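Mind having a look at this structure? Questions to follow.
Just one protein chain is left out here, and the rest sit where they should.
The block that comes next holds subunit A.
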Amino acid sequence: MLGRIVFFLCLPSVLAAQLCKPNAAEGFKVRLSIKTALGDKAYEWNRNQRFLFQAAIAFAMSHHLELEFNVSNILVCDETPRVSFWFVVTSPGDPSRLVGKESVELAVRESRSRINNILLLNDATLEFVGVLPTLTAPVKPATPSWLIVFGVVIGMVGAGIVFLLVSTVVQKKRKKNEVAEEEDDDEEAQMKRTAGNEGIYNTSFSEYDRNTQM
């Protein structure tokens, strides 16, 4: 009786050992780089942290497949000092059956940022070997920022050119008016000069009579 109880108690862990092994067909290798991510604030990888990881994966699976997964459905094995290990996910209905690799991958990808945040890591420091990260799409503003700066600069330069051209035209007009005034002044001065020297012969009062006198 005792033997059978012990057998049944050991069965899950034996099963677990058989289901979870390195290079398992439905398993994933996970690598954590805690010291790289957190430096001085790095936590020690121990049983409790592992529990948190299992809980996070259970959450991701439940969220994706909308079934109830438990921490005991996530089996972890082959831990190394690197802090890397393999995990497999067993089906909640039948603990001896593994959930397919594709479902696990999709679940992880869907909740990747939540899992990262739970463990205080990011896509680079929490590596699921073989699962591609889902990168955030870059934010694209309606007008690219460079066009705005370009618009401002070309506007200012254009205004500068227009200003210079207009001022040249205005200067030229002013010069022309000045020259016209100068010419007028010149003529007057010329007239004054000629009046002073010889004068313009005004023939109205001359005694020279073109008509012969009768």
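One rule holds for everything that comes next: a residue touches a chain if its C-beta (ideal position, glycine included) is under 8 Å from a C-beta of that chain, and two chains touch if they have at least 3 such contacts; residues count from 1.
Criterion: contacts and distances are computed from a predicted model.
Taking the options "McKusick-Kaufman/Bardet-Biedl syndromes putative chaperonin isoform X1", "Transporter", "Aldehyde dehydrogenase" or "Proteasome subunit beta" in turn, only "Transporter" matches the UniProt protein name of the chain that is not displayed.
The hidden chain makes contact, of the residues A:L52, A:L67 or A:V149, with A:V149. From the options A:L52, A:L67 or A:I161, the residue with contact to the chain not on display is A:I161.
Annotation: of A:C20, A:I34, A:V89 or A:V104, A:I34 touches the absent chain (contact as defined above). Subunit A residues in contact with the hidden partner, per the touch definition given at the top, are 31, 33-36, 80-84, 132-138, 145-147, 149-150, 153-154, 157-158, 160-161, 164-165, 168.
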